[in-house]
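The structure under discussion is supplied below as structure tokens; questions concerning it will follow.
In this view, the complex is presented without one of its protein chains, the others remaining in place.
This part shows chain A:
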Amino acid sequence: MTLSSPWRKDFVMFDDSHYPSSSLPPLHYLDSAATCLIPEQVVAVNQRYLQFEHANSHRGFYPLSSDLTDRVENTRQQVASFINAPCAQQIIFTSGATSAIHQIVQGYFADKIAAKHNIVTTVAEHHANFVPWQQLAQSVGAELRIAPVKASGEVDIELLTELIDENTLLLTISHLSNVTGVENPLEQIINQIKSINSSVKVVVDGAQYIGHYPLDVSTLGCDFYVFSGHKLYAGFGVGVLFCHQRVIEAMSPVVFGGGMVERVTNNQSLWQTGIRRFEAGSLNAQAIVALAAAIEYIQFARSNDAQLYMSELSNYLRQRLSAIGFCQFLVATDKATPIVGFNLKGIHSHDVASILAEHNVAIRAGHHCAQPLHSYLNKNSSIRVSLALYNEQQDIDAMIDGLEKAHTIMAV
């Protein structure tokens, strides 16, 4: 039985009739960890928004604006339900995961950190969840403690917990690695960390996890959770920052401007009391309504066995890669997830990517914004293949053909 996707038809990018003059072979898009393609259902919502619904939300008394305000606030509620957050007032809209992390760093930790503190993270973080913490630590002379990963790619929990002490301010960690596709067992990690020092705050970078697995932030027990809409089929322009009730009151706005203030005089400003104090300026309502549509899309797919399909496809990907003798996985795990990192023996990742590009097979090569992990693994770059709902067996087969060709042409 070949694995074919019931969702592929929703993505017109795969329909060659739209490119009558193209000389390219059909697209095999295997770089969804960079950004997911956008289904027609979300495109339609975007188009309707641009044509008939565009306004500035949270501003006008007229229906166009007030209806849009309702939609934004309903989306906040929808996001809360999607990740099982207790309440919509714990969901902040940002422009993406990167800016959500910035809000946490500057809005929560910048005025709490001192030289005696330490920040604990892992060597496998995306630069978006590494550099801001490194810079924060350096700004006050605090220590950045970096936990290694095991050969399996999971953070080494034993070594991680050894890094936690009474001066640990926070742990920041990714849920699913954007390089290896390995999931960290966060519930267990958070339990253990908090049993050593209950005041340690936990920040989770869920940018890669959110599009692939159901999330329950309440069970997880984290203080902050961030993700981007564009890795969830929504397109660019919106991200989400979930904050636990226990941290939200102690967090300050980072960006000041319209919409986030209650009262401004010549000498002082009073912030709004709710979550809107973190959303200065006009909201990107277009991206927010697209996020609402994307969540609906993904939930509908999940109710139609998307999880099962993705796990079968991930298994197929891993099997095919394992079967070619010259593939070297970055980490030794046999848990197949939709993201896999590897190298081909004797060929630089960029040469592989270029040869695949000539066949219109889109994969990622380089360090994937994770240089500390590559240094740790002693690699200067790697190849990443990542799957989404629209992928099917033929994409993986085309990619494997390309790898074999690359090997024939290039291996030294």
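Criterion: a contact is a pair of C-beta atoms (placed from the backbone, for glycine too) under 8 Å apart; a residue touches a chain by one contact, two chains touch by 3 or more; residues count from 1.
Simple rule for what comes next: contacts and distances are computed from a predicted model.
Trainee: Look at the options "Metal ABC transporter permease", "SUF system NifU family Fe-S cluster assembly protein", "Xanthine dehydrogenase family protein" or "Cytochrome c oxidase subunit I" and return the one that UniProt uses as the protein name of the missing chain.
Mentor: UniProt protein name of the non-displayed chain: "SUF system NifU family Fe-S cluster assembly protein".
Trainee: With the missing chain put back, one of A:E143, A:E296, A:E312 or A:D351 would touch it. Which one?
Mentor: The missing chain is touched by A:D351.
Trainee: Which positions on chain A touch the chain that was left off?
Mentor: 347-351, 354-355, 358, 365-367, 374, 380-381, 405, 408-410, 412
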